[in-house]
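Structure below; questions to follow.
One protein chain is absent from this view; the other protein chains keep their places.
And now, subunit A:
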Amino acid sequence: MPKAPKPQLVSANDLLEGHVLYLGREGVWTTSRQQAAVSTDKDELDALAAKASATRQVVDVAHVEVTLEDGGTPRPVTLREVIRDRGPTNRPDLGRQADPTLLQTGSEAEGTAHV
């Protein structure tokens, strides 16, 4: 029996600035992971991404496996994607984790606790 498909979102990097973006539910690229479109259907996400390509130029588009918290906020599963979402673990002053406009939800605060 094939495994049940896992929830995913689509992420990319902004062409001009290089920073991490997520594909929003409205089909627009956003810095907010909370607003990311989550689906178990890859094709559905790809169709949304194709539509979004006009809104902002992005590079390195990739699917990212997530889990959904109680409030529905998607959290990346792999450490790589957690770090990509937050910033370098040795420098809490850098990356998305240091940006007050990208409010972190409570359960993310523990984030990538130092090894």
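One rule holds in what follows: a residue touches a chain if its C-beta (ideal position, glycine included) is under 8 Å from a C-beta of that chain, and two chains touch if they have at least 3 such contacts; residues count from 1.
Methods note: contacts and distances are computed from a predicted model.
Asks: Which of "Alkylation response protein AidB-like acyl-CoA dehydrogenase", "ABC transporter substrate-binding protein", "Nitrite/sulfite reductase" or "FAD-dependent oxidoreductase" is the UniProt protein name of the chain not shown?
Replies: "Nitrite/sulfite reductase"
Asks: In the full complex, which of A:E17, A:D43 or A:D70 touches the chain missing from this view?
Replies: A:E17
Asks: What does the interface between subunit A and the hidden chain look like in terms of residue numbers?
Replies: 13, 15-20, 57, 59-60, 77-80, 83-84, 87-91, 94-96, 114-115
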